[in-house]
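All protein chains but one are shown in place.
Entry: chain A
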Amino acid sequence: MTITEDNPTAESSQAEVGRARRRKEDQRLITGRTRWTDNVTLPGMLHIAMVRSPFAHARVTAINTNEAKAARNVVAVLTGADLKDVQGANANAWPISADQVTPTHLPMVVDHVACAGEIVACVVARSAAEARDAAELVDVDYEELPAVLDMKEALKDEVLAHPDLGTNKSAFWQLDSKEGGTGDDVDAAIEAARTDGVVIEREYRQQRLIPAFMEPRSVVVDPTGEQITMWSATQIPHILRFLLAATTGVSESKIRVIAPDVGGGFGGKLQTTPEEFIAFAAARQLGKPVKYTETRSESLLSGHHGRDQWQKLTLSATKDGTVTGLKVELLADLGAYVALVGGGVPVLGAWMFNSIYKFPAYRFNVQTILTNKTWVDAYRGAGRPEATFGIERMMDELAAELGLDPLELREKNWIKHEEFPFTTVAGMTYDSGNYEAATARARELFDYEGLRAEQQRRRASNDPVQLGIGVSTFTEMCGLAPSRVLGSLSYGAGGWEHANIRMLPTGKVEVVTGTSPHGQGHETAWSQIVADRLGVPFEDVEVLHGDTQISHKGLDTYGSRSLVVGGEALVLAADKVIEKAKVVAAHLLEASADDLEFTGGRFGVKGTDQGLGIAEIALASFAAHNLPDGVEPGLDSDATYDPVSFSFPHGTHLCAMEVDTETGATKMRSYVCVDDIGVVVNPLIAEGQVHGGLVQGIAQALWEGAEYDENGTLVTGSFVDYTLPTAADTISFVTDRTESPSTTNTLGTKGVGEAGTIASTPAVVNAIVDALRPMGVHDVPMPCTPERVWRAIQSGGSTRQVESSGDAQPHFDPAAPNQDTPETEGGAQ
């Protein structure tokens, strides 16, 4: 369709932004018309199976591959010795200190295994089944080394995760408001409060989590063309291409990376993985296309994990509840290696512990630590959920200590809406927000007073089921940027994003984005933005992404950055298209460019009914028969946008939990959240992001946790024991929005991808603790399992942690008579 003279009015075409359109990609995705990496099948393609270490820490003393090599249809068996000069390395892109200790992370180990699941060899065969069978035949001799698994133990440097490094301490990083000139001395504030105020000191554990995306990771490499093409289930095709080139020595121009349909990531696919590098090396070595797709067990064991911190927090306040200082001391377990973002994840929390509050003094310390566990990296929220949990738990503790209502206490300390823009004690400038409005709306939707009254009734009647109300007022920062700030933090990349708009001669529009969606709905939202901007129908916009040959420039999708950064790039590119078209339109209409106005996709000559639609101009520009002198044919335009700042969404989340004091079981009664994410492009998509985010955050509070046994074996190695919730475990959430447009970008958007996850975890734990406070409970470690809740009640609130054993449920007991002894060796699962 082309734009005609009697085009719909400007208003209706501009109404795309804000429309709750259904996602255009879903029809295809949910009817199986998909192209996941594992669906890619190439002629002559070989299959890889990995041989993984069952030990957390070991030296590989010998590998016998003879039997595996002799197995049917096995083409090659590769070990670290075979690949060591060609495999490249898995890099850390954000050394947080100049002297960071960073163990070399080889995709396939050569002789030292630093965590269970590390790859020691791989089998390449004509079918996946034959590769798997032969992998069982690879005979690896290990010399087991003592493993260090607990981060506090690791600090002592008695047992080393990497003996050759001499220490388990990777890096120390600090932000101090006095030193930075953004606030007062926190130690002085705490000392003062010890004499005539209140000081709250707590230690919280952020347990280890597993991202558990729906599509397991998969990679296909085709080395047969001029460029080596890699398909990968990744969030970061551009960064992957760069790092493949940078660490293997293959010219970047000879590498093409494609992220086809990608089924979720949550940060778990914000990584360059050993499996990708091994597949790349194997394909080059053999000259044949190869495929590797992980099993769910491999995914849980060897995809990077998330969170895993100890947080020691000290909050000082005056007796009326005005906070005077916050001191944060973090230990962060990075696992066996410093992964791509690695120690940068806890650092991202540095600017968020002070959250929405006007604290006068602040210090943030983090010590990152190496252990013999799976490496840890970004997981939905990355640094900000940890910070939000810490401060929101502390604010509830302070309120309880002072006998204040937790919402009142927050209001006393938060930034008032008329105080924006506001520069915080951590040095960030928040552009806009209205905490009063979001909180007022949330209170109303929640029936805060009604639930408090019910809570009192249950307390008075000694009801075995108690009710608790949890508060979380959060803010976060989206869109890691601007580039120069990232540079000052030694982050390995910029924070810009690129877009390209191609005006096709038929009037259709191709939008190329450097973001790399994997379930977020960018194709729909981007189409809405461009349709509005160019005045073309939504259906005429096609969004292309995830292939470095099509989208040659980009920084991919993570950190709630795609819309706030990539969306702005789109706007800039569209504006350039309009500028170019205007020149051509003026020429064709024989009018002065100044007399033209562009509305609803049409250049009209002011005061006349003359005009031309943008599609007509695209065609004329393509034909190039009649262009003004010096004007190039074509309207296609590129833009790269580097934000001036982060954006700061916020919101108020209220959660009511029922706690069965007899069993410790908890049940969510209601959950209300009012988020302010600025201007919303597509409310349906935003809502979906909030719902999914909430469940992931609630899951951290209640259900999920990666557990290792004393040997460093992942006990939660399947979904039997890693208790991921399903829709059946959650309730219907009540969501609403207030809208304070961002002032740092033209669309006014703020980012929503992580908001739900960041806010919800403390809301749930605060609710559980609130229910049990009269019993002396002031903490329940996460995940708040029924047993832990029950024990907290039993011990009258002492946080003494009596833990159940870290065993898995033995549903598949290999020693059971119905089953033969396992034949697995070398950790093949």
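Please note the rule applied: contacts are C-beta pairs under 8 Å (C-beta built on N, C-alpha and C of every residue); 3 or more make two chains touch, one makes a residue touch a chain; residues count from 1.
The rule is simple: contacts and distances are computed from a predicted model.
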UniProt names the one chain left off this complex as which of "ABC transporter permease", "Nitrogen fixation protein NifU", "Xanthine dehydrogenase family protein subunit M" or "Ferredoxin"?
"Xanthine dehydrogenase family protein subunit M"
Listed residues A:V564, A:A639 or A:A808, member touching the removed chain:
A:A808
Just one of A:E118, A:E136 or A:D556 touches the chain that is missing; which is it?
A:E136
Sort through A:S53, A:S355, A:N766 or A:T785 and give me the one touching the missing partner chain.
A:T785
Given A:D38, A:D176, A:D308 or A:D721, the residue that touches the chain left out of view is A:D721
For chain A, the residues touching the chain missing from this view
128-129, 132-133, 136, 295-297, 662-665, 702-703, 707, 715-716, 720-721, 723-726, 728-729, 785-787, 790-791, 802-814, 816-820, 822-824, 828-829
